[in-house]
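A single protein chain has been omitted; all remaining protein chains appear in their positions.
Coming up: chain A.
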Amino acid sequence: MKLNERSVAHYALSNSPADHRGFLRTWGGPGTPPTPSGTGRRCWFVLKGNLLFSFESREARAPLGLVVLEGCTVELAEAPVPEEFAFTICFNAPGVRPYLLAADGPAAQEAWVKVLSRASFGYMRLVVRELENQLRDARQGLALHRHSSWKAGTSPCKTQPPDQLSRGLENGHTLSRDYSPMGLVEAGGSRPAGRSLAECELQGAASLLLGRGQSPVSPETSCFSTLHDWYGQEILELRRGWQQRARGSQPKCEQQDKP
């Protein structure tokens, strides 16, 4: 089975943040005898996302091995050498032997077990979804608190799914968000639905609702479309009366819908 190994190795060595790193003793692994014995081999390990890379040394420029931390459990284990603090990475797949690893001390052992057991993509996705919901609730709560008649549908910054966040960005590569703060010069309230959360974020969620240069004591004024509708009603009333009085004559003098 093929794998884009060069890209994987490049990712291993790239400057994207490592989630954990350190020396661990290792026994076995692919291509070595199944019975762990002796003192094993001391390698440098780097965890990036759901991938655990091992290196000959801290300075090595190519990874020795890769373990994909999906569908596995991490458990404390007995090491062949008593003073080691061992743990295993077990896969519930046929033919995949557990990886036996050992840290230098109990603190390092605990830290490794913790990060490795939470390294799966699924765990990350779960936390992101939970935070996404929390943010939506917080925004709704704030909007309600600000003005009870502020309908969620007209909120200037609806919570968008995170895929909007990376629109136009390379997959996990470009770290700078090249969004221009154009939202600042736009009138609030009539933001097209496609606007992303990240664009709104530039202005800060609170400043979106509280700021925009309007008085915080009269929330109606903070939203252009609300203002527009409010004064629009007056215009519509005037216009209706005027039209009735004019009895349909002189249609060319009709006022425009939007003042």
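As a working rule, contacts are C-beta pairs under 8 Å (C-beta built on N, C-alpha and C of every residue); 3 or more make two chains touch, one makes a residue touch a chain; residues count from 1.
The definition used in the following text is that contacts and distances are computed from a predicted model.
*Asks:* Out of "tRNA (guanine(10)-N(2))-methyltransferase", "Small ribosomal subunit protein mS29", "Pleckstrin homology domain-containing family J member 1" or "Glycine cleavage system H protein", flag the one the UniProt entry gives for the chain missing from this complex.
*Replies:* Spelling it out: the chain absent from the display is recorded in UniProt as "Pleckstrin homology domain-containing family J member 1".
*Asks:* Based on the whole complex, identify which of A:46, A:67 or A:116 touches the chain you can't see.
*Replies:* A:67
*Asks:* Given that one chain is not shown, which residue among A:76, A:107, A:127 or A:144 touches it?
*Replies:* Among A:76, A:107, A:127 or A:144, only A:127 touches the chain that is not shown.
*Asks:* State which residues belonging to chain A touch the missing partner chain.
*Replies:* 1-11, 14-17, 19-20, 29-31, 48-51, 62-68, 70-71, 91, 93-96, 115, 118, 120-122, 124-125, 127-128, 130-132, 134-135, 138-139, 142, 162-163, 165-167, 169-173, 175, 197-198, 201, 204-206
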